[in-house]
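Other chains dropped; remaining ones untouched in position.
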Amino acid sequence: MHLKRAFYIGRFQPFHKGHYSVIKTIGKDIDELVIGVGSAQRSHETPNPFTAGERIMMIRHSLADTDIKHYAVPIDDIQQNAVWVSYVTARTPPFDIVYSNNPLILELFEEAGIETKQPPMYHRDKYSGTLIREKMIAGEDWEQFVPEAVTEVIEEIDGVRRLKNVSGSDQTF
Amino acid sequence: MHLKRAFYIGRFQPFHKGHYSVIKTIGKDIDELVIGVGSAQRSHETPNPFTAGERIMMIRHSLADTDIKHYAVPIDDIQQNAVWVSYVTARTPPFDIVYSNNPLILELFEEAGIETKQPPMYHRDKYSGTLIREKMIAGEDWEQFVPEAVTEVIEEIDGVRRLKNVSGSDQTF
Amino acid sequence: MHLKRAFYIGRFQPFHKGHYSVIKTIGKDIDELVIGVGSAQRSHETPNPFTAGERIMMIRHSLADTDIKHYAVPIDDIQQNAVWVSYVTARTPPFDIVYSNNPLILELFEEAGIETKQPPMYHRDKYSGTLIREKMIAGEDWEQFVPEAVTEVIEEIDGVRRLKNVSGSDQTF
Amino acid sequence: MHLKRAFYIGRFQPFHKGHYSVIKTIGKDIDELVIGVGSAQRSHETPNPFTAGERIMMIRHSLADTDIKHYAVPIDDIQQNAVWVSYVTARTPPFDIVYSNNPLILELFEEAGIETKQPPMYHRDKYSGTLIREKMIAGEDWEQFVPEAVTEVIEEIDGVRRLKNVSGSDQTF
């Protein structure tokens, strides 16, 4: 029995309904989904407030109401594009196909001889990590854009307070 | 609602029935288990034949017959003990307790103020990664020591052939 | 006998009278001060002309006229905020309190359960590393903004010439 | 017999006629030339489309019609200027002189006590890596600016297609 596994990657800062929707769509075509949590080493920054562990928890709890078998795996930035595909495949279960809308990721996997496919785009103007983080900082309603499980995780870790605090920083000291 | 999460780490080269048994025991006391896959960056060596991704797959498929909610997360060796605990916690969901029989791991988490507990020991003389790898190389029966799902994964990746090949190497060239 | 130790960090490019003034104020409340020399691995750049070793020498010689017991310790950028606090504490004597005006640093130490305090701000418009480096490049008077010991160190290493040279570079080749 | 060796470094994205012309000039004064291929770890990016290996091949094939004895050596960015000279000299044959027009490189080697010299500038407005890459992306004629051997290498690796693809990426995902 060979399982059909796919790979999908994002930064998930935070995991939102756009991601959720894409994954639900991909899930129909495959047996198992490997979800890469990109820029895993980054956290406590305006564009990357949450740790990899926190993002993994968001994903797992959000997908608990689906029957999609998935793996969430942290992937650090390694800044060596030519090595990146094998870096990813070394820490993930073997997969047959990559779903992405990012031209660089598509190029890298295609050069490596791995099949790629562009998933249907969710409404990127509506569901956007950048927008959600801005709303968190401004104290506006952001909960509507994320699965309920993500709201719970962010509350558990007091994530909005953290983001507000670090967004006041110039990141250099 | 606060979930009780625990952390347990191993190299899982490969994941065997001893690991399985310990996790079943731990699982009774907690809501979710974070499983660290140690020495994640290593593979294709006699003591570390399998990649982190392959080991994650072994764990997930083996535990599919249980109802233990778990996360399997690759943890690279960083060779800086004083930084190791925060390296782990940055890539894992928050946990309340660490289960380990390793004195170094116990010491590091205790110095960090995290509760630790020693799980019941499985029969280490019977279930041992070293022993299983030796049997693989020697062409003896190793399948009895691992969950059936692990046998399937190792067959899918042609793992015994790989181990035999690299075990003939002196690792320097 | 427990000594009260505090931590204070800066890039000190170069160490100036604003830093000196803050340290004098902090020094009144504590027994020993650990001074982190940030971005330690950087030098020979317009925003970071001096090596960690040169900056340590500036600090030590400037504080020689005080009775503040202090340690000056190089701290490299590690680009992993979630690990940074333990990276710092591993290479510094244990401290009880952190003095900083930087929101990120305050957040990171507070999440780690370490007490923080904002020192009185010196005149940041007057004493500014950026301003001092600009004056060095422009050939204007910069010596008035730094302790005399810093002027001597910069002369010993021919630092103004170095800064002028590297500031003409686009840093890529 | 002591050979006179010189060092010259560039990113060579791609190697063009300006580089070729400078090297021909330098070659008259020396016995052997060590050519550093800078930012070696970078590839598959708009400003750095080609791997170090591909750039080494461009250099070697382009200089095949000269009698300049040369070594092409990949040099990674290490982001520690104070260490950079010894990093370079550890992976290159010993050299007596450095040719460069870059102020930072001149400063670093001069502080290390190594002789430097500014080669005659080629027409930087005419021969520019940036310009050539822009022409590749725009589908305009770029072949006139590079040695014929470079055109062949880029065709062998399908380099223009790669650059077009990755230039559509925002490099973050």
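We call the chains A, B, C and D, going by the order they appear; numbering starts again at 1 in every chain.
We take it that a residue touches a chain if its C-beta (ideal position, glycine included) is under 8 Å from a C-beta of that chain, and two chains touch if they have at least 3 such contacts.
Bear in mind the structure is a predicted one, so any value in this text is a computation, not a measurement.
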Full count of same-sequence chains in the assembly - 4 placed in this view: 6
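Going forward, only the chains that are shown with their structure count from here on.
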Size of the rotation, in steps of 5 degrees, that lays the CA trace of chain A over chain B: 180
Interface residue identity across copies chain B, chain C - same or different by half: same
Averaged-CA centre spacing for the pair chain C and chain B, given as whole angstrom: 43
Intercentroid distance (Cα basis), chain D paired with chain A, Å: 37
Numbers and ranges of chain D residues touching at least 2 other chains: none
Category of the chain touch graph - line, ring, star, complete, other: other
Full enumeration of touching chain pairs: A-B, A-C, A-D, B-C, C-D
Contacting residues of chain C [partner chain D, same complex]: 41-45, 51, 162, 165-166, 168-173
Contact footprint of chain A on chain B as seen in their complex: 2, 40-41, 43, 51-54, 56-57, 60, 71-74, 89-94, 156-157
Touching residues on chain B, where the partner in the complex is chain C: 80, 82-83, 85-87, 89-90
